[in-house]
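Left out: one protein chain. Kept in place: all the others.
Letters A, B, C and D mark the chains in the order given here, with residues in each chain numbered from 1 onward.
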Amino acid sequence: MSAPSLLVSASPHLGAGDSTPTIMWNVVASLLPIVAVAAWFFGPSALLVTAAATAAAVATERVLGHRGTLGDGSAVITGLLLGLTLPAGLPLWMAVVGGVFGIAIGKLLFGGLGQNVFNPALLGRAFLQASFPVAMTTWPVPAAAGTWWALRGDNFAFPFTSPRVVDALTSASPLGRMKFEQQPTALLDLVLGTTTGSLGETSGLLILLCGGYLALRNYLNWRIPASIFATVAVLAGGLHQLDPRYPGALFMLFSGGLMLGAMYMATDLVTSPVTNRGCWVFGAGVGLLVVVIRIWGGLAEGVMYAILIMNALVPYLNRWTQPRVFGARPVEPAT
Amino acid sequence: MMSDLTWIFVSSMVVNNFTLMLFLGLCPFLGVSGKIDTALRMGAANTFVLLITAMAVWALNTFVLPYAPYLRLIAFIIVIASLVQIVEMVIKKLSPALFRALGIYLPLITTNCAILALAIFQTNRSYTFLQGLVFALGSGAGLALALVLMASIRESVELADVPAVAKGTALVLMIAGSLSLAFMGFAGLLSSS
Amino acid sequence: MWRHLKFRHGVHPPTLKELTAGVPIRRVPYPDEIVLPLRQHTGKPARLVVKAGDRVERGDPVAEADGYVSTPIHASAAGTVREIGLWPHPDGSYAQAVRITVDPYSPQAARPRLVPDWSRLGPADLIEAIRQAGVVGLGGAAFPTHVKLAPPKDVRIDTILVNGCECEPYLTTDHRTMVEYPERVHLGLRIMMRCLGVSRAVVGIERNKPDALEAIRAAVPKDLDVSVHDLEVKYPQGAEKMLIKSLLGREVPSGKLPLHVGVVVQNVASAATIAEVFDTGLPLIERIVTVTGRGVRRPANLIVPVGMKLRDLLEACGGLTEDAREVVFGGPMMGLAQAHLDTPLVKGTTGVVVLSAAEVRPQVSYPCIRCGHCLDACPVFLNPQLLGQLAQKERWDEMEANHLADCMLCGCCGYTCPSNIPLPQLFALAKGALRQRQAAA
Amino acid sequence: MAELSCHASMMTTSKDAPPREDLAKGLWRQNPVLVHLLGLCPTLAVTNSVANSVVMGVATFFVLVGSSFLVSTVRRWIPNEIRIASYILIIATFVTVAEFGLQALVPDIYKALGPFVALIVVNCIILGRQEAFAGRNPVGRSVLDAVGMGAGFMLALLIMGSVREVLGSGTFLSVSLFGPRYEPWVIFVLPPGGFFTLAFVLLAVAWHKQRQTARARARATDEAVLVERVA
Partner (left out) sequence: MTDGAATGVAAQTPEPLPEPAAVRPSSLLVTLGAGGAVAGVLLVIAFGLTLPRIEANRAHALHLAVNEVLKAPARYDTLYVVGGALTKTPPPGVDPKKLEQVYLGFGPDGRAVGFAVGAAEPGFQDTIRLIFGYDPRNRKLLGMKVLESKETPGLGDKIEKDRAFVSQFDGAQPPLAGVKGKRAKPTDVAMITGATISSRTVIRTINNALGRLGPLLEAYRTEN
């Protein structure tokens, strides 16, 4: 018998099969339908903005990151998610700024994949929101105005210059209309996505489906969205009962970035707790903050801030919700 | 009145958080935020000193300073310094362990701008005694919150492969900036009604 | 009373037992050479009693127990001691071993010996006989059986658990033993119960072995209080602490042994071996080994003389296939990969699994993405994610503070890790470092 | 970091260093903000415009130089036990004077600076200089040292203020730089922008230092090789 060259590796010698790149590229794949629907509603602007954010994220990872980290797909996710949180008419140069900031400061500065504290896409978006508040809250109307292939804003504004805004083609987001004008939006429109808003916050149903696929494959912890939905539904429902001027639970769930945030941002593996109990608490915290900011805060939408604040608490949650070690406090023998 | 106090509390704790929004009390924020444990204690000590300061400043503003406005700063400084000295001695007596843990940082509270800033804000906004107390409580809670958040993040970042140039204060400042960014979500809290 | 029947967490690797589950046990031909390492059990290595050139018969001792937690080692074939020296050991090191050239003309019959009738012996004599026979736990850890059967005076044992789970993928040694020798299992159990003075025994078998369950249930002696239970198919169901939790609902306190909750756990193969020792009068010189995997041509369950070399055993099974990539002693979850085909099988070798290139884990690992899968897998509720990070920074003290000592290196975390981080290896290293430091202190 | 803050006994020059060194060290090599990370509160808080930075820098400079002068003048008569109390008294006096002055001269900027003028009193740099230098050195050297440190502080504020105002408002001293079409990055005049800007500045300093060290090491190796060859 010829002696083959044998591999000597450490146990376990079998693996469960899902590798990190598999997970990441699955997330990317599940985001594509959402991008497609955004393009259906917002025309080529949606694709341009998403592409700009993604290209910036990937390029930053390539230039500043370690060699070979592009293959894991995480930079693509960050770029896509960032793109989906932006308004369709945003100048591309701003999308690029968000992508660069998200990856460089939000991720690489902490040591790259797996070591960052804040969700890079959301950090990039928060940076944009604070930097360009006007451009970031100019919501183009989907589909209705003009032909499909018309741009929905000044996407090609020259770098570092302000976009030109055509007021007739923009409108307040459903949340803003509710908060500041007490004008509700039909639930069906929210579920299907035929409303204004950022690219990925329109169709709640589709996001629920795509995220559900990831949850089924155990690529995200279903407890986080479950906990967020439950908290928001209970709090918003309760407040609505007390004072009908406050929006109801379903409106809260399907409006704004809650679906995308709950399914894709809060569940980002790196920046969410590792313990299951921690995930419940994390979700509850996000839900609570979303309701507080939306109802009592100065902003119409608070999902991004809620997740970022809870991100900061994750290290503490991990420690606090660490399960009891087997046998550390033995249960009474049942005889 | 109640809503006024609530607003003062919320505003000083999160909306205008001393550390993250007003850059006050950065020394402990950057220096004593390595461990959650110490951060909590530092936050508690700070809140305590803030409360005492609020009372003392109220007394000074009501009874002494109307007659000698030019002594305002000196009076604040000296009263606060002596109060911290007392706190230090009390802590040393009651909890030697706490004293050891906070070590050289307790005296630092004296030169912590948050304390003096509280006194100045309180004076400028002519808060009543109760408002001053709530303001001190909110600011203290805000400082403690920022400290604990920073500490828990730093404990986890300690295991990360941070690039050599960014190690240390630059990274801590970036985290502080990110936290500050996240806290912008609280803007306008309770003031929209 | 049996409402528990499960433990929390753990993983569900494919069982892959179909290759050999239905293959009856047969005897392997004697090889030309036997190599007997002096360290085949947990505890102190045995002390040599032969020298080069000595003639040994099958069952003769070549080394005696050196201390209480130690066992003698016997020649598994008649022949001549050729050399005593360093030889590749299954744990990857080189260790003292006795090389015996097997006498090709010997009938390999056992030397007649006075076999005491077990039914007339008291517990002390039984335990001494078991000790003399060099019996160790055959589930893999090879802990000397006589030590387990003689607990300290101040603990009271109320139950013997017989471990028939065999939760490692591929292996069918215990399975075939239960199917083919159920009476031996029960006889061994009866002897152990007498040693411990225990009246109750519980057998736990995973549900994926219905034939074994049936055979063991059918053979339960009328006069013994033995209950047989089917258990969920889940790794590591066969780990002592998990088995006790599943069958009795008791949780072994951290840092303590099963006997602290009144339980002794024995493997079915160990029980069968004890029966055999008193049946034949021969010490532990051969054991049943599953040779399996996609990398071996004729997978089989074999009775193998202890000390047979891997090369000879594989040849007896038709040799390796083209895509054989890794040879593992034991199961794929906790087993040790072998670098040499000259490595001998020892008493604790439950099986030889030859993995094909397609099924070995890729050797590239990614950064930890904190997915938390390892926390969901860890049967003792550790945080392998944090431990792994700490290990990479060599922060041993913090690992200790995070209960590293409770890790039993079952491999669940490594199995489930999508980033392919060798967590069990890191933990083994950390444990080693801590042990070394303690020894130095 | 804060371990260094107020216990600033570092940053001293040896007795026989030339006066030039007293003056120059604070500006860059021992810059109180960029190197020793002291006085971060004002560095972050008031630098959202160049004008604010300059006024704050001047006020701090005034207090620092004034206190150093007075402290080193009267240091012989101050008993050791009450030296810090005396220093604080002196500093607080100068700060109050500065406050009145700013209020009278530039009321708008005084308002914009908020409590931070009064907070100069607790600026670690000032007390640190009294404790580490002015309290034990003659007047001339102390004033030189204070001028150097004050200038270093002003330099840091100016860097921060310029970056933040140019990016955040598109102006420098309220003069528009890029025309009306420029989209200001508002974040830089907001609190998070302060943290980020200082972080970027410190990154740049660290990067510069790292490169210097690498170059020095390379030079040392070259020399070693050369020496070896010669030998």
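We take it that a residue touches a chain if its C-beta (ideal position, glycine included) is under 8 Å from a C-beta of that chain, and two chains touch if they have at least 3 such contacts.
Computed from a predicted structure; not experimentally measured.
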{"item": "Omitted chain's touching partners, listed by label", "value": "A, B, D"}
{"item": "Residue among A:Gly71, A:Pro133 or A:Gly238 that touches the chain left out of view", "value": "A:Pro133"}
{"item": "Selected from D:Ile90, D:Ala146 or D:Ala199 as touching the chain missing from the view", "value": "D:Ile90"}
{"item": "Positions on chain B contacted by the hidden chain, ascending", "value": "7, 11, 15-16, 66, 69-71, 74, 78-79, 81-86, 89, 107, 110, 125, 187-188, 190-192"}
{"item": "Contacts of chain A with the absent chain, listed as residue ranges", "value": "133-134, 137-138, 172, 176, 179-181, 298"}
{"item": "Touch residues of chain D, complete complex, unshown partner", "value": "77-86, 88-90, 92-93, 96-97, 100-101, 103-105, 107, 111, 168-169, 184, 186, 189-190"}
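Everything that follows uses one rule, which is that only the chains that are shown with their structure count from here on.
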{"item": "Intercentroid distance (Cα basis), chain C paired with chain B, Å", "value": "61"}
{"item": "Intercentroid distance (Cα basis), chain D paired with chain C, Å", "value": "69"}
{"item": "CA centroid of chain A to CA centroid of chain C, Å", "value": "49"}
{"item": "Touching two or more other chains - residues of chain D", "value": "187, 190, 192-193, 196"}
{"item": "Contact footprint of chain A on chain B as seen in their complex", "value": "36, 148-149, 152-153, 155-157, 159-163, 166, 171, 174-175, 178-179, 181-193"}
{"item": "For the chain D and chain A complex, residues of the former touching the latter", "value": "178, 181-183, 185-188, 190, 192-193, 196"}
{"item": "For the chain A and chain C complex, residues of the former touching the latter", "value": "1, 3-4, 6-16, 18-23, 72, 74, 112-115, 218, 221, 269-276, 279, 318, 322-328, 330-331, 333-335"}
